[in-house]
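Note that this complex is displayed minus one protein chain, with the remaining chains in position.
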Amino acid sequence: MKVKVSRKAHFNAAHRLYNKDWSFEKNDAVFGKCNNPKFHGHNYDLIVSVTGEIDPETGYVMDMKVLKDLIKEEVEEAFDHKNLNMDVAEFAELNPTAENIAVVIWNKLRPHINTANEIEVVLYETPRNFVTYSG
Amino acid sequence: MKVKVSRKAHFNAAHRLYNKDWSFEKNDAVFGKCNNPKFHGHNYDLIVSVTGEIDPETGYVMDMKVLKDLIKEEVEEAFDHKNLNMDVAEFAELNPTAENIAVVIWNKLRPHINTANEIEVVLYETPRNFVTYSG
Amino acid sequence: MKVKVSRKAHFNAAHRLYNKDWSFEKNDAVFGKCNNPKFHGHNYDLIVSVTGEIDPETGYVMDMKVLKDLIKEEVEEAFDHKNLNMDVAEFAELNPTAENIAVVIWNKLRPHINTANEIEVVLYETPRNFVTYSG
Amino acid sequence: MKVKVSRKAHFNAAHRLYNKDWSFEKNDAVFGKCNNPKFHGHNYDLIVSVTGEIDPETGYVMDMKVLKDLIKEEVEEAFDHKNLNMDVAEFAELNPTAENIAVVIWNKLRPHINTANEIEVVLYETPRNFVTYSG
Amino acid sequence: MKVKVSRKAHFNAAHRLYNKDWSFEKNDAVFGKCNNPKFHGHNYDLIVSVTGEIDPETGYVMDMKVLKDLIKEEVEEAFDHKNLNMDVAEFAELNPTAENIAVVIWNKLRPHINTANEIEVVLYETPRNFVTYSG
Partner (left out) sequence: MKVKVSRKAHFNAAHRLYNKDWSFEKNDAVFGKCNNPKFHGHNYDLIVSVTGEIDPETGYVMDMKVLKDLIKEEVEEAFDHKNLNMDVAEFAELNPTAENIAVVIWNKLRPHINTANEIEVVLYETPRNFVTYSG
């Protein structure tokens, strides 16, 4: 009896999308106003899901409070009210697109969750743009 | 041409999370304030999805009105404005975690839906905590 | 330049609606399934608004973090994961309808907020039922 | 590293559900008030998802602006503020149920998206009724 | 102790915006694609609020079940799955803009609610366009 349990979290951050190896003109052509060198920002909504067997003693796949605290420690404290390009080591060389942020979050969470369980990360950059990564 | 059709419903209920075979102290350590012996409660949001072939005569996989009425009879009338632990037979011995409630709902619906179709149950305990069960 | 600043919070609780001076039959006729003696429950969403002048030094009417912490101390810690009828002193004799809960919350917050500022409390019992109280 | 990127859009339209080969009575029995010959209507919310590899140069699976513009050209301009039965060629002979609209949208988008990528269409007819089609 | 109690409802309908005394060209210039003679449609969300004193015996300003049933009888049964221009008498001569629909709803509800209480109608034509009328 596999169940997927999901926890929603959020963080607010500034970022700029660009490729360091490209000219400003090429970055402008590809990333448009997301390439503003003075940055723009988002309220990111994050849903982390963990799929596994229900523990018959607790009725839990994973205690949501534990998942909530894990997201807080690994993601919110690292990203919230930060400039992703300048304050977060993972994006020093990696363009902080929604796709790449989702992969980074998945990689940060993976070592802390039972390896028998699968992880899925959904990241909303805006209510209209979001991405899903499952490893 | 398989399509998944989904219907959202809701019910309000009281519950308490605990394991009858444990001491109050152990329940408190594991379930925290969810172990309040006087109960707390939630507005549960429920999404039931049925996946199958489109009937070429109607353009429906399953009539949403039929699905709506089935959820009402099997789930809302049994759970709405109830104390899950005390009023609902399925939870007399089973801890009413979101995971277990989703499995119980899936089992209640399964006999009433065409066996050629798959069923998925998503249950929101709060807008930030939810679970998914597909059998 | 008066501005209204608003902060959203939430708590989960069990309750039962009834009038102690009435028979069970009369309570049943008036409160229906809300009169379940074993309780039911809700995820309450709460919006507290404070209206006042912008402080020219901070650009704030009231620091949202302060408002957030005040709601946490006065409302969430008192009501969250509680049985409103049995665990909360204010409802020992008062029917915990959405209307009465909103008035109780307003009265709990009023002494802690600058008297030059007006307070408004919006309380959602469900996404479809909510009440507003402004003193 | 496959990621699913999703873009939300919407359109407003009138429609009527019925089978041309059936009597009015049979249509009424099956489709109820959806069979109103003078039409009714909906605000349709649409989520289109594209799953593929992240391009290491851009950090994108697919530029969301390109996806947004594609949905606008292929879906919104064809369906928005239209009578689906009378104004949209695809529904001249096909009942515009949510299921069939989702399949039509998927078929309209498929030729314009990299064949290495998978497409999923989620269509909300109302916030409580929605369908998912993945080809 | 005046409290405002609010109840959310919804209905789906087709409509066309135009002024019968104008040419098609003028209607097109003013109402654009809302002037489609074959109609378009919306999921209308409706919030009806009633402001009054709390009854000390019930703790209610007005029983939400009574308000829910009143909205169902007066508004949902008259407007849901209808063509507002053709099926609803009030719009035979009145352009069914959100503004006019809100006024019509307010006028339909006013005779059924205690005259000591104030009424407010909020009508969402889409999640981005809405109107408020208080008499």
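Letters A, B, C, D and E mark the chains as written, and numbering starts fresh at 1 in each.
Please note the rule applied: a residue touches a chain if its C-beta (ideal position, glycine included) is under 8 Å from a C-beta of that chain, and two chains touch if they have at least 3 such contacts.
All values derive from a computational prediction rather than experimental measurement.
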What shown chains come into contact with the chain that's not displayed? A, C, E
Absent-chain contact - pick from E:D28, E:D63, E:D80 or E:E99: E:E99
Footprint left on chain E by the chain that the document does not show: 17, 19, 30-32, 94-100, 102-103, 127-133
Please output the residues of chain C touching the missing chain, sorted low to high. 1-9, 49, 54, 57-61, 63-65
In the full complex, which residues of chain A touch the absent chain? 10, 12-15, 33-34, 36, 38-43, 80-83, 86-87, 126-127
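Assume only the chains that are shown with their structure count from here on.
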Centre-of-Cα separation between chain C and chain B, whole angstrom: 28
Centroid distance [mean C-alpha coordinates] between chain D and chain C, Å: 41
Can you identify all of the chain pairs that touch? A-B, A-D, B-C, B-D, C-E, D-E
